[in-house]
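Missing here: one protein chain of the complex. Every other protein chain is in place.
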Amino acid sequence: MGTYIPNTEKEQTEMLKKSGYKDFDDLFKVIPDGLKLNRELNLPLGKSEFEVSYIMEDLAGQNKVFHSIFRGAGAYDHYIPAIVKSVTSKEEFVTAYTPYQAEISQGILQSIFEYQTAICELTGMDVSNASVYDAGTAAAEAITMCKDRKRSTVLISEAANPYVRSVMETYCFGTDTPFKIIPEKDGKTDINTLKALLADDETIAGVYVQQPNFFGLFENLEDIADIAHEAGAKLISGVNPMALGIMKTPAECGADIAVGDAQPLGLALGFGGPFIGFMACTSKLMRNLPGRIVGQTTDDKGNRAFVLTLQAREQHIRREKAGSNICSNEAHCALTAGVYLAALGADGLAEVAKQCMSKAHYLKNKLSEAGFKPVYEGEFFHEFVTDCPEDAGSVLKKLKDHGILGGLPIEGNRILWCATEKNRKEDIDALCDLLVH
Amino acid sequence: MRDERDISYAKTHEWADIEGDTAVIGIDDYAQEQMGDIVFINLPEVGDEVEAGEVFGDVESVKAVSDLFSPVTGKVVEVNEDVINSPGLINEEPYEAWLIKVEEVTDTSELLDRKAIEDLIEEEAH
Partner (left out) sequence: MELIYEKGSKGRHLDILPVCDVEITEMPEAFKRNKPPALAEVSETEISRHFTKLAGRSYGVNDGFYPLGSCTMKYNPKVNEEAASLKGFTAIHPLQGDDSSAGCLKVMDMLSRNLCEICGMDEFSLQPAAGAHGELTGLLLIKAYLKDKGEIGRTKIIVPDSAHGTNPASAVMSGFTVVNVPSGEDGCVDIEALKDAVGDDTAGLMLTNPNTVGLFDKNIKEITDIIHEAGGLCYYDGANLNAIMGICRPGDMGFDVVHVNLHKTFSTPHGGGGPGAGPVGCKSFLADYMPGSTVGEISEGKLTLKRAPKSIGDMKSFHGNFLVAVKALAYILTLGRDGIVDSARNAVLNANYMRVALKDTFDMAYDETCMHEFVMDLGKFKDETGCAAIDIAKGLLDYGMHPPTMYFPLIVHEALMAEPTETEPREMLDLAVDNLKKLKTMAIEDPGRLHTAPHTTCIGRPDEVCAARNPVLKFVREEK
């Protein structure tokens, strides 16, 4: 059996004796016999490291690793620089708990402070927290930030990522928050319906719109912000942080809260997790921001120091009056995003974003030539939707057989394609050659 | 200087300095001492109604949050911006650092005088 217990059986016996117990049964006699399992667990016996390693490799081997990925929809395949992995595998970062003891946790606290700074720079917002679980939970938590005594309803754009919307809806079920869907028109949030919904209902607290949206298109976010604000509602903008290398920031557009997933910034696809939800807001909403926040202060000798701050908002102090229950977050993923952004810098990030956008446009043109016509007009970042001249399932199957993960099939025999800086021209050409009849 | 002996108190350690139908409201020395260094205070807006015994705001220290219960019923006519900006004033001068001014004051019958609140503090200590 494998074990991570250092003490030998002999030592254990000595320790039991020294502590006043005859044996383990004696130690556990506080648990009534009737409650004990009184049989072995129905699991295999423990295994050696060699065997476990073999099993895990075998399991990993049963997955198909695609050499070329054209699928996004909330999980993006970007290049991860070697320095990112090197830094994030440092055991002091990996094996630490939440930095409760500031004096021995300055490294982790500072890395979070640097992450918060980077998120504020990217989004243009005033304040960032130390992360939440993912884009979906970030958007869901943002709803609570908008609500007050008079306003409790939220509007969610149909053009936003359905995997995010679904989480928002679950959280709304929890807090009994009424929500309405703003329909999509021509691939974008329908502004006229948004206006009508806002005019209709004085209880609307917030409007959630994603930029670029699920179909890859740029929304007219500034207009949406104005419309929401005029009606007294707040704007929550979902946003792709990679696009922010070159795209107008949520702050420039007038958003009150910016949320999203920082997975594109150095995190592996990992079958969907761990990812990392970022949340940033205006300073006015600072005390409504859930989750941990690191602040700068000084120590008793006047040295710069970092601490977890504004903790009175949090569940361990406020209990049932806390706005959120979040405790563990995705700190190690925040470190990852922080290192990634340090490695890229503003120019590097802009270059990656530009290459994503350029390759997506090249892919769109090539696909169009192959008979896969774009469904929507309008400017887009690195995702777009096409029609499919034959059954999407069989087209994608054919690509899979050639080691290519094609776009995501969506309703109406359409495909949502994605290109990133990792898709080389020859890979795009090879994909399109396979699709031409 | 406000004389702490001449004002009224709620059992929850808010004080009210009542003149006619106007009251100035703050928290007492005992409450600020219990809280420790106050870092943030959340107050109603001018025009809001407050009700005796009901929560009208909260006060935060690094390690605790306490609700503020209104000692009287009435309408908020002024909020002390100075304590919002420098909540530490409450620790320094709890009887000078008022929080809100309320008009059309009613429901003052439950309030205690200085002696009664001192007795209560004594009792709570045991």
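Note that the chains take the letters A and B in the order they are written out, and that residue 1 is the start of every chain.
Everything that follows uses one rule, which is that a residue touches a chain if its C-beta (ideal position, glycine included) is under 8 Å from a C-beta of that chain, and two chains touch if they have at least 3 such contacts.
Keep in mind that what you see is a predicted model, and the values were worked out from it rather than measured.
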Among A:Leu349, A:Leu367 or A:Cys388, the residue in touch with the chain that has been omitted: A:Leu349
Residue in contact with the excluded chain [from A:Tyr133, A:Tyr208, A:Phe278 or A:Trp417]: A:Tyr133
Those residues of chain B which, in the complete complex, touch the missing chain: 37, 39-40, 60, 62-63, 87-88
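Here is the rule we use: only the chains that are shown with their structure count from here on.
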Computed distance of Cα centres, chain B from chain A, in Å: 43
Touching residues on chain A, where the partner in the complex is chain B: 287, 311-312, 317-318, 321
Residue numbers on chain B that touch chain A, as the complex places them: 39-40, 42, 60-65
